[in-house]
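Complex shown without one protein chain; remaining protein chains in place.
Chain naming follows the written order as A and B, and within any one chain the residues start at number 1.
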Amino acid sequence: MQYFQTTLQLKEYPRGFHLITDQIIQAMPEIRQIKTGLLHLFIQHTSASISLNENADPTVRTDLEAFINKLVPEHTPYFEHTYEGPDDMPAHIKASLIGSNITIPIKDGSLCLGTWQGVYLGEHRNYGGQRRVMITVHGQ
Amino acid sequence: MQYFQTTLQLKEYPRGFHLITDQIIQAMPEIRQIKTGLLHLFIQHTSASISLNENADPTVRTDLEAFINKLVPEHTPYFEHTYEGPDDMPAHIKASLIGSNITIPIKDGSLCLGTWQGVYLGEHRNYGGQRRVMITVHGQ
Partner (left out) sequence: MQYFQTTLQLKEYPRGFHLITDQIIQAMPEIRQIKTGLLHLFIQHTSASISLNENADPTVRTDLEAFINKLVPEHTPYFEHTYEGPDDMPAHIKASLIGSNITIPIKDGSLCLGTWQGVYLGEHRNYGGQRRVMITVHGQ
């Protein structure tokens, strides 16, 4: 029974969805020591998100970004939380809709992602800076 | 302290939301061995979802399906990821909005679902095939 924990500091990404699966695996090599367990990802921010989606075709990421921008438009007239710019309140809403934490099974030293699954960082600010993702692994 | 893990291969379901609570409990009888712990569900696909919702009235499931189809319409003109059919990109978006993994507490050998809570498979493709759900239990 073991616990491992680290913080992955990402580079600054532009607004949109980005695959970060490989960086997570590299930041937590202890995954290989776990026969049966779980990996937990947690983004320590309220204007970015973590989710799982298709890992192959980049148009899935751009279509998802286009859709979510239409769903949660900037300059919505009734927003009051506007002093950080028009992209800020929509970013908070996207974070609550998509989520900020996921858990992925580990089996025989590997993440049990499906064939087409990858980890998405959703950067919902225009200039969000370097985001921190905490990674916690536990298992036996 | 124990870990248990299995893969539940579901039958093919039609598009929509479906209750799969009983199948999960049957696939993981080791829940009964756990006094205090957690059960984790993970769908290994990017066009289906796992969530918790009302377990009694089937119109909750059909209303949710009707709503999500209006929220994320097919044939959205700006979608570029269209070569797998008009239901594919909406299915990816629904998967990120609803989510692909949940964790449920275990107490005294039982899942701690509320009275009205059940586990929903969200099948977002017209012909999604047989979906795989990984189940991981840990506790003492």
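One rule holds for everything that comes next: a contact is a pair of C-beta atoms (placed from the backbone, for glycine too) under 8 Å apart; a residue touches a chain by one contact, two chains touch by 3 or more.
No experiment lies behind these values; they were computed from the predicted model shown.
**Q** Given the contact definition stated above, which residue among B:L64, B:A95 or B:V133 touches the chain not shown here?
**A** Looking across B:L64, B:A95 or B:V133, the contact with the absent chain belongs to B:L64.
**Q** So which bits of chain B touch the chain we can't see?
**A** The missing chain touches chain B at positions 1, 36-38, 51-55, 57, 59-60, 62-64, 66-68, 71, 97-99, 102-105, 107, 112-117, 120, 138-140.
**Q** What chain A residues would touch the chain not displayed?
**A** Touch with the absent chain occurs at residues 1, 3-5, 40, 42-46, 71-72, 76, 78-81, 89, 92-93, 95-97, 99-101, 103, 132, 134, 136, 138.
The rule we apply is simple: only the chains that are shown with their structure count from here on.
**Q** So how far apart, in whole Å, are chain A and chain B when each is placed at the average of its C-alpha atoms?
**A** Chain centroid spacing, chain A to chain B, equals 20 Å.
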